[in-house]
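Only one protein chain is missing; all other protein chains are in place.
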Amino acid sequence: MLNIGLIGAGRIGQVHAQTISNHSGTRLAVISDVYQPAAETLAKKYHAEVARSEDIIADSAIDAVLIASSTDTHSELIEAATQAGKAVLCEKPVDLSLERARTCLANAAQTGQPVMIGFNRRFDPNFASIKQALTAGEIGKPELLSITSFDPAPPPVSYIKVSGGLFRDMMIHDFDMANFMMGEAPVFISASGSCVVDPEIGKAGDIDTAIVTLRYGDGKMAVIKNSRRAGYGYDQRLEVLGSDGLLQAQNMLENTVVKSTTDGVVSAKPTYFFLERYMPAYAREWHAFIEALESDSSMPVTLEDGVLALTMAEAAKQSLDTGMPVRLADV
Amino acid sequence: MLNIGLIGAGRIGQVHAQTISNHSGTRLAVISDVYQPAAETLAKKYHAEVARSEDIIADSAIDAVLIASSTDTHSELIEAATQAGKAVLCEKPVDLSLERARTCLANAAQTGQPVMIGFNRRFDPNFASIKQALTAGEIGKPELLSITSFDPAPPPVSYIKVSGGLFRDMMIHDFDMANFMMGEAPVFISASGSCVVDPEIGKAGDIDTAIVTLRYGDGKMAVIKNSRRAGYGYDQRLEVLGSDGLLQAQNMLENTVVKSTTDGVVSAKPTYFFLERYMPAYAREWHAFIEALESDSSMPVTLEDGVLALTMAEAAKQSLDTGMPVRLADV
Amino acid sequence: MLNIGLIGAGRIGQVHAQTISNHSGTRLAVISDVYQPAAETLAKKYHAEVARSEDIIADSAIDAVLIASSTDTHSELIEAATQAGKAVLCEKPVDLSLERARTCLANAAQTGQPVMIGFNRRFDPNFASIKQALTAGEIGKPELLSITSFDPAPPPVSYIKVSGGLFRDMMIHDFDMANFMMGEAPVFISASGSCVVDPEIGKAGDIDTAIVTLRYGDGKMAVIKNSRRAGYGYDQRLEVLGSDGLLQAQNMLENTVVKSTTDGVVSAKPTYFFLERYMPAYAREWHAFIEALESDSSMPVTLEDGVLALTMAEAAKQSLDTGMPVRLADV
Partner (left out) sequence: MLNIGLIGAGRIGQVHAQTISNHSGTRLAVISDVYQPAAETLAKKYHAEVARSEDIIADSAIDAVLIASSTDTHSELIEAATQAGKAVLCEKPVDLSLERARTCLANAAQTGQPVMIGFNRRFDPNFASIKQALTAGEIGKPELLSITSFDPAPPPVSYIKVSGGLFRDMMIHDFDMANFMMGEAPVFISASGSCVVDPEIGKAGDIDTAIVTLRYGDGKMAVIKNSRRAGYGYDQRLEVLGSDGLLQAQNMLENTVVKSTTDGVVSAKPTYFFLERYMPAYAREWHAFIEALESDSSMPVTLEDGVLALTMAEAAKQSLDTGMPVRLADV
């Protein structure tokens, strides 16, 4: 039984609390949050202790730390926790600053401690099944990957302003998904983006809609589409054309009911947002982290993966600003 | 090039006129209708002649006759045409009277002329594909057949009164479909029916909703559901559970467009009624008739098939009236 | 926080243990099983005590009892627990003997204690959504209900022999579902059944495939299809034709992935069996039970419902044996 410290008791921290608690091999021992009442409420529910994050990291009884605090604390906490000999699962992104993330990677690497970045979508049963089919060669060699990733509604502009922008905040998941599916990083990245959903987002210096094209060394390509708004729900689809066929992951629907009337044939909408859609993925992510820890094998998503996705976000931003394709190696 | 005489220029006659005309091996030579202007209009469109049905049958230049006139004329016309040495394709049902249909079968059989009954659904690409898969053993031995057959809206009560009733008029198609799929006739037939769509149908002595169960000699079973009203369109589905799996034919939709909004995910409705749904089936039916004629092979749907379906309708009616299962051999 | 005693630590008891434990308002206090090591293993996982069932029932600290032991113990345990002042959630069926179930109902009713029967499918999100749409009148008045319920593979013949037969063991769920959807009991029941899956089932005196037709007082009808074997998985579908349209609940699939190759377009299979398909339903069932307890409102599935479904199973068996429709009031 591994003792787990959870840093961050917000929305995503609460998801992880449940996942840690349900896992037969892990015990949610202690919780911290900058807003202590949040930590206390969550701790009460799961019979856990409350502590400051530095105390959690210093506590020799804690085997692993799950970092679900705000993005600006990730790098520092990863460094501190690994230096204290803890295994770490940290929410994405590693950092909004690529330079800082790279320093964090270097520092953490020196400790030799295992660090996993929480790209939860890799553990979605649908995407995982596609990856498995690709690896098994079921559609031959991948040639053309398409990722559709639309949020149901834009976040408040106040969030947009501190989010790091669409590429670092939202498409970073899709960059990692492309890396996961393709098994390698692209060579060139070309971004197009605009603000068509809400002019306030544009005024905040961000875009709300984007198309990014990735080109790989052997000629295969990928395209990622993002929008901050798809009124019908969370639209998370992916397809890969290979030399022998096509693999598609469709949306998860709220239920399987179909109603046919004179007005048409109506099905359920996609599950509304990431908590509904990816709850099974969070549980599977935690299982994968613990399994890697216990078998002493490499993490299924590494800190390097986190830095790579951030590098791609940076490249996309440069491409958007210059209107030119950007060579990833130049970022 | 075969010269074809068409008897009946109503709605279904018009469908056949087009099908005959489009076939590279058949020429629509002459058309008759009890209401002569209908025959004239249709003949003008296809550059055909107009004649009385008895003249068509007597005309030695005519190779085959397509009978699409009213049901009460079918038996007599089949007898006359076969006695005149014509090949015949006759619309279903053979007759409303089982006794008369049996006489017709005996008389036509004596002539040795080929007669096909127009159970067009056997030629629907979806149902034909299921039959092909069954024959190929793709789901092993059939065990449980389900046929769903709902009309979009009930016909006028005036039609109901002369229709012969739901079993002879509507479910007769499904009885033939069961025979087609199962490759044999059932031993027992049990019918439940009621009038829930329109009380006027009940006052006319008919039902508008029915469930009929068929039981075969080897224990396999079938169930047929009919309703005179499915507001969303023509609902024509079929599924067979076999020892190794399930085959299903879904509805044909008006188009493949899906609209997702906050109100839900909306697809197109099924094609509205039989002309929309079964137009390809009518063309394929005519091709099958001509192919059988030209290759001198047996008809894909025989007059015996027509009489068998009528016998099943009769059995279903007896079962409905008595509340007991009816042995088909006793009808 | 309610203290719960769980009687039965087998497969379904384990499901309930998790559900009780995850509910924020209930504590899994104590577990019993005739095979004590099973109780001990489960108790260890959930930090619960182990006791004999009679001790659980006698324990004044226990608020409610969940009965998941073998069917032959249900009636007695319901009686004992209600007489001891416990609220009860008992797995279906109430009993294999209709007479015994009726006695149990009478005895439990005298205590005034709340008893719920575990017809979990009512809490499946798909079926619950259909019920909600029906209640809201979204397709008008129901006219024709169809339930398809196929198991992936037959149970061992040893189980068949003690199961009470297909109607009591398997279709009982569908009888309750029909009652749930239609909101009333049928007047007549007609059953057809045969043994086409495995002759050993026939030798054991049971059938493995059945079609049962229900007829209601106002003319509406229902048909239930059961098979003990659908190689592709657990097939659980339902559709209702109403005066204004159709509602259908499709199968839940293992994932949303579609693979298109020269061999065809391949989707995932239905979730394999009831634990996979109905896990969300078990959690929702428990929530509904607790909510009814806490709000002191009537149980969402009553002991009367359990006896009614059993009566329908008895009627179906009589119909199968006699070949005649059976009036439910005569059973």
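Just so it is clear, A, B and C label the chains in written order, and each chain counts residues from 1 on its own.
The rule we apply is simple: a contact is a pair of C-beta atoms (placed from the backbone, for glycine too) under 8 Å apart; a residue touches a chain by one contact, two chains touch by 3 or more.
Keep in mind the model is a prediction, meaning the values are calculated, not measured.
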item: Among A:L2, A:A109, A:V157 or A:I211, the residue in touch with the chain that has been omitted; value: A:I211
item: Which residue of A:V34, A:V157 or A:L246 touches the chain not shown here; value: A:L246
item: Omitted-chain contact residue, chosen from A:F123, A:F150 or A:F289; value: A:F150
item: Touching residues (missing chain, whole complex) on chain C; value: 230-233, 253, 260-270
item: Contacts of chain B with the absent chain, listed as residue ranges; value: 22, 24, 45, 125-126, 129-130, 133, 138-139, 244-252, 254-262, 268
item: Residues in chain A touching the chain absent from view; value: 141, 143-144, 146, 148, 150, 188, 190, 192, 194-197, 209, 211, 213, 215, 218-221, 223, 225, 227, 229-232, 235, 241, 243-246, 323-325
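What we mean here is this: only the chains that are shown with their structure count from here on.
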item: Copies chain A and chain B touch via same or different residues, half shared test; value: same
item: By mean Cα position, the chain sitting nearest the middle; value: C
item: Fitting chain B to chain C on CA atoms, where both chains share a sequence, rotation angle to nearest 5 degrees; value: 180
item: Separation of mean Cα positions, chain C and chain B [Å, integer]; value: 41
item: Distance from chain B to chain A - Cα centre to Cα centre, in angstrom; value: 57
item: Residue list for chain C, restricted to those that touch at least two other chains; value: 244-246
